[in-house]
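Only a single protein chain was left out; the remaining protein chains are all shown in position.
Labels for the chains are A and B, by order of writing; each one numbers its residues from 1.
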Amino acid sequence: MTTAVTAVHTSRADTGPLIEGATGKWEVIVGMEVHAQVLSKAKLFSGASAEFGADPNEHVSFVDAAMPGMLPVINKYCVEQAVKTGLGLKAAINHRSIFDRKNYFYPDLPAGYQISQYKHPVVGEGVVIVDLPGGKSISVGIERLHLEQDAGKSLHDQHPDQSFVDLNRAGVALMEIVSRPDLRSSEEAAAYLKKLRAILRYLGTCDGNMEEGSMRADVNVSVRKPGEPLGTRCEIKNVNSMRFVAQAVDYEARRQIDVIEGGGKINQETRLFDSKKGETRSMRSKEEAHDYRYFPDPDLLPLELEDAWVQRIKGSLPELPDDKKDRFMRDYGLSLYDAGVLISERESADFFEAVAKGRDAKLAANWVINELFGRLNKEDKSIGESPVSAEAMGAIVSLISDGTISGKIAKDVFEIAWSEGGDPAAIVEKRGLKQVTDMGAIEAAVDEVIAANPQKVEQAKAKPTLAGWFVGQVMKATGGKANPQAVNDLVKKKLGV
Amino acid sequence: MSDLTSLTIADAREGLRKKSFSARELTEAHIKAVEKARALNCFVTETPEIALKGAEEADKRIAAGSARALEGIPLGIKDLFCTKGVLTTAGSHILDGFQPPYESTVTRNLFDAGVVMLGKLNMDEFAMGSSNETSYHKPVINPWRRKGSNTPLVPGGSSGGSAASVAGRLVLGATGTDTGGSIRQPAAVTGIVGIKPTYGRCSRWGIVAFASSLDQAGPMARTVRDCAILMKTMASHDPMDSTSVDLPVPDYEAAMTGDIKGLKVGIPKEYRIDGMPPEIEELWQKGIQWLKDAGATMVDVSLPHTKYALPAYYIVAPAEASSNLARYDGVRFGLRVPGKDIISMYENTRAAGFGREVQRRVLIGTYVLSAGYYDAYYLKAQKLRTLIARDFEDAYKKCDVLLTPATPGPAFGIAEKTDDPIAMYLNDVFTVTVNLAGLPGISVPAGLNREGLPLGLQLIGKAFDEATLFRVGEVLEKAAGPLPRPTPWWEV
Partner (left out) sequence: MSVDKNTVKRVARLARIALPEERLAPMADELNAILKWVEQLNEVDTSKVEPMTSVVKVSLKMRDDVVTDGERAGDVVKNAPLGEDNYFAVPKVVE
């Protein structure tokens, strides 16, 4: 769905990373139109189910099939979700917006028009802050958010000379979120999409499932020599993962540079991303010049929102990623990086907070990020699927903090908890992993190591750093359970270093 | 029993209640009349079996003492209303074979009140026309003829089948729809009563859309009271139509007190148009006198943007129609004409399925919405609508209701105006302003002209004040006296 009003003014003043071409350096300019399916039970203008996956044309009302005389009635919940999302994007809410018809013929568009919002969208300008690796943040301008209907689906591979049309998706509520062309690289584009997805998921307005198509991105790409006006853009459709967004931008930027440097001209067109080949190609079906003949849908009246209602929605907003990140840094003393990792999903942040509650937050963050997330990534599991609960993770952190176990032993405990389950305190108890804090026992072990290595003792007296070797030997002798700090102190004392 | 077809709805209702005759007798008399009148071509589909079944149910209910408001009343339904399981064509080839799996809200309201459906009535294709000549099912013939002439005349349009069947005593009443005058103009030239209610009063759900911001359903019958009776049942708030208004529907019959003393009637000077036949002016003066005699006061008012109503209408209506008619693409219902690919299938289907007038309007509508022309045409026309609506608001500061002629002339001959679209469009010059402003308007028969053809007067009311139209309409009706019945030359 080519957007109604595509942003053409970038709000970025800085120059992004540059791409080397035959004639010099190029800058890539990216803007995105993201279609996010509203998490609603019923469709935007009909009472049919919006649920994914059903037999052909079962989630279809006569309104969705554009039968003669059928009329749209708007779903209040969908409006509420759009407003909520707008507020989450720190955007202006338009208290009066208008639904327009966008007219074109296509078999999966039964009425011959899509109900969308053109000149007066429900949400106006907003902003998304995107943190990039390396600590840099960029502000990506949001041009608008509007509500519109999804189209149906055409299946082209069921019959040699027919396409089959299924209208189950026709009329499902979408929010089209249009960014300004404020992105300057494939990494920025992917990071923006990731952040936008996080915001939508925090708000609960869209599940962000790109595989099932409940979040889809059309990517507008153009290139220019730094400092020059914006070049002609191409719109790439059907980009349904973060990775593909990055691939599509890189491929398309290179293609455009090659065309221009080869003496050619970029035509404004719609291109399709072929994820198998990792390339973009011109869309035949979209070749014909469109003239959508937008006009206000006479079956609907202007959408007027009461301020009290908008304020009520505002009051019900959850804490959003940016606020959570700031709070994590402020209240828990976390680094920007750690806070950023923890807040990327609401579930991760909640998990962390459960672990950190009443405990050493920095230690908790360390363990959640390095041990747990590392392990989850390795096994391709989500936080919801973690075999180690937040409670268990918290118990491990407590055991380290109060000196019951060392960090090294804690890794073993985590491993056991991960693969076998169980309460970490019980694991420690049962397997005798408790740190030895009995000074007499430690002293005996130290004495033994010193007595057995007179030569090393002499060397250590000359070169105090060798004390570490003794510490290691003592730890080995105690099966790692001795308190490393206590061992260290004793060894130094006995060696007189 | 042929006199049963000459009853008013009010009389039939009374007769059924008193069991003077049965619903079956009443229905059979009408079925017979319909069969004998095929020369008028009023019906696209006759549904005698459905009618008889309905009559049987009505008789049972009457016997059980549980008769509903319109129990056993035989009506015709304009073919623009979707009727469940019954062919609905909107007068177009493109809806060939279409049997809606749903019932329009207005017809459901009627059937739920006990109405018996005699069939689906012919009309201009997609309600685009003022003479019923654009119908794919051939024109409807007006029961009225000029004195001493056999020239077939048009019944007006687009609700031509509705008007002719009511005037010809084939049905007791009919549903119509009015986008620019499609109830009032045919009512006027066939000597019956027709009211276009305020926009939003009757649900549009299940009525094949022509121009969504102008379309409104309404009743057509032989008396003002009959229209009031039908209107009470047809009107409702419908949650399935976003433009349907949540207001109580008054008891219109009770509003017909016959008392209009002190009522202020506005006479808009702009309706005295250039080239208006003297008989129309005379008729208007008669109407003014009748209302004065009944105690009303006349007030001169001005509706300065009246002359721009028709041109504005011929931008807005085709624009909306071009979009509303996009769904007729040969994919989900109706006609399909094959082509070498999907686009040529669309083009062939729509070329074969739409008649000339519909094609012309779809093209005009497409053009005025296309890139670069929207502001000049569509936006301009919608601004004119604001001015036209404002004219009425200003006028209603000085009066309660407006009196105008209903049409610029009587019924004309078949094929007399088909070559000149604009001349045809001018038939709606007095009615179209009302649609643009969303107001109610009623056409009431006011006598015959020198050639023996009926003419009508129009009353225009304030928004949602249909009650006043019925009250004043009945006063006009009484003063004008009953029209003679057209000679049934068509009976075989």
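Operating definition for what follows: contacts are C-beta pairs under 8 Å (C-beta built on N, C-alpha and C of every residue); 3 or more make two chains touch, one makes a residue touch a chain.
Because the structure is predicted, anything quoted here is derived from the model rather than measured.
From the options B:329, B:400, B:428 or B:465, the residue with contact to the unseen chain in the full assembly is B:329. Taking the complete complex into account, A:76 is the one of A:25, A:76 or A:312 that touches the chain left out. Note on the undisplayed chain: of the listed residues B:30, B:108, B:305 or B:462, the one touching it is B:305. Residues of chain B in contact with the chain left out of this view: 97-99, 101, 198-200, 213-214, 239, 242-243, 245-246, 305, 307-308, 311-312, 314-315, 322, 326, 329-336, 338-348, 350-351, 354, 359-360, 362-364, 366-367, 370, 373, 376-377, 379-387, 389, 421-422, 437-438, 463. Where chain A meets the omitted chain, the residues involved are 40-42, 46-49, 55-63, 65, 73-79, 98, 105, 107, 154-156, 158-167, 272, 283-285, 291, 293, 296, 300-304.
The rule we apply is simple: only the chains that are shown with their structure count from here on.
Averaged Cα coordinates give chain A a centre that lies 58 Å from the centre of chain B.
Interface residues of chain B facing chain A in the complex, by the touch rule stated above, are 81-82, 88, 90, 95, 98, 100-102, 104, 204-209, 211-213, 239-243, 319-320, 322-323, 326-327, 329, 331-333, 342-343, 346, 366, 369-371, 374, 378. On the chain A side of its complex with chain B, the touching residues are 62, 65-74, 101, 103, 105, 107, 110-113, 163, 165, 291, 293-295, 298-301.
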